[in-house]
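Below is one structure; the comments refer to it alone.
One protein chain is absent from this view; the other protein chains keep their places.
== chain A ==
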Amino acid sequence: NLLGVRHILLVLSGKGGVGKSTICTELALALRHRGHRVGILDVDLCGPSIPRMLRVQDRAVHQCDSGWVPVFVGQDRGIALMSIGFLLERPDDAVVWRGPKKNALIKQFVADVAWGDLDFLIVDTPPGTSDEHISTVEALRHYKLLGAILVTTPQ
């Protein structure tokens, strides 16, 4: 499902609240504005911010033959987005999962989402260097991982 993706970018920090999700969103919108086909994979399972930032928090995902269909955002539906935010019954539901369950969902997000052909897939991550990060890098190892953008504030 990722074979049609030309470049994959991870947006990381170590620190929370520095603007990872904001940068992901703005970067995706800017790349789209330049005519690229863009997707965002939000692997912040405990605090998914991207759906709200793109004003699609009320949408749901559907299944197709090749897996989950991402949510298409924007007037031209030009940005594809997958986030755990779309799988919650209620937006305030806490995802209280230990590592192994988080890892299993991340593997699914990487392997089972029908991204189609994209120029860029931007991956938003939670703060830290733990399960989500290890699992995401492991799952993406065989694909065209362009690199990581690290976000910080001055302090």
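In this text, a residue touches a chain if its C-beta (ideal position, glycine included) is under 8 Å from a C-beta of that chain, and two chains touch if they have at least 3 such contacts; residues count from 1.
Here is the rule we use: contacts and distances are computed from a predicted model.
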Field: Name under which UniProt lists the unshown chain, selected from "Dolichol-phosphate mannosyltransferase subunit 3", "NUBP1 factor", "Transmembrane and coiled-coil domains 6" or "GATB amidotransferase"
entry: "NUBP1 factor"
Message: With the missing chain put back, one of A:Met53, A:Val73, A:Val113 or A:Ala139 would touch it. Which one?
response: A:Met53
Chain A residues that touch the omitted chain in the full complex: 14-18, 21, 46-47, 49, 52-53, 91-104, 126-131, 133-134, 153, 155
